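For reference, the structure I am asking about is given below.
Missing here: one protein chain of the complex. Every other protein chain is in place.
Entry: chain A
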Amino acid sequence: MTDWNLIDDYFANRLSGDARTRFEQALQTDPDVADAVAFYLAARSEARQEAQDKRRAEWLGRPIPTPQRSVWPYVLAAAASVVLLLGLAWVFWSQNPSPAELADSYIARHTGPGAVTMGAGTDSLQQGLDLANRGELAQADTLLTDLYGREPTQSDVLTQLGLVALRRGQYDRAIGLFQTLSARTDLYANPGLYYEALTRLKRNEPNDKKLAKALLQTVIRRNLEGAAEARELLEQL
């Protein structure tokens, strides 16, 4: 009679040291024990194969499920796309400033500290320029308006008054003052059209950009004051 229990306990490591040694000695000396062990292992191997065949057949009978992949790769890809687009937009916009931003950079060349003053003819004009350069625009406006009232033929006063109005955001008033200036035919150098173009770019109302371009082209064609900057500006618009 085969002692399956002993063989089973041996392979399950349930035998004590002595019992294990005795079993291993019997395995060497008793062919029946060796054959029983061989059968035990062969049967277990075939039982495993049979169990796996059944399991395999069960699985192969199932429909293949559609992939259940995480949505995170898609979310990350979408986020990366948004970041990329924002980056591209930033690069695009930083390389292509808006008309108002362009106008700001050109206006700065003619106003504020270090700007070309075109030569202040009177003490009051110089005082008005100083105030404007210090950013005290309201006071500069009052002083220049008063001066313009007293000396309407002074084109420098009209120019500076227009620039102050422009810097104060009074675009309609500035345009009116620059149009008055550009209408003057007695001047050697007249920046009226050029400044009107800058003011329109800054105001950026519908049609302003188109009109500003036309004004700049006129400045270039007639080689008026600001023609070099007008050419530069047109290339960027």
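In the analysis below, contacts are C-beta pairs under 8 Å (C-beta built on N, C-alpha and C of every residue); 3 or more make two chains touch, one makes a residue touch a chain; residues count from 1.
Basically, contacts and distances are computed from a predicted model.
Asker: Between "Iron ABC transporter permease", "Cbb3-type cytochrome c oxidase subunit III", "Sigma-70 family RNA polymerase sigma factor" or "FeMo cofactor biosynthesis protein NifB", which matches the UniProt record of the unshown chain?
Answerer: "Sigma-70 family RNA polymerase sigma factor"
Asker: Quick one: say which of A:46, A:172 or A:232 touches the chain that got left out.
Answerer: Checking the options A:46, A:172 or A:232, the one contacting the hidden chain is A:46.
Asker: List every residue of chain A that touches the chain not included in the displayed model.
Answerer: On the chain A side, contact with the omitted chain comes from 2, 4-5, 8, 10-11, 24, 27-28, 34-35, 37-52, 54-56, 59-60, 62, 64-70.
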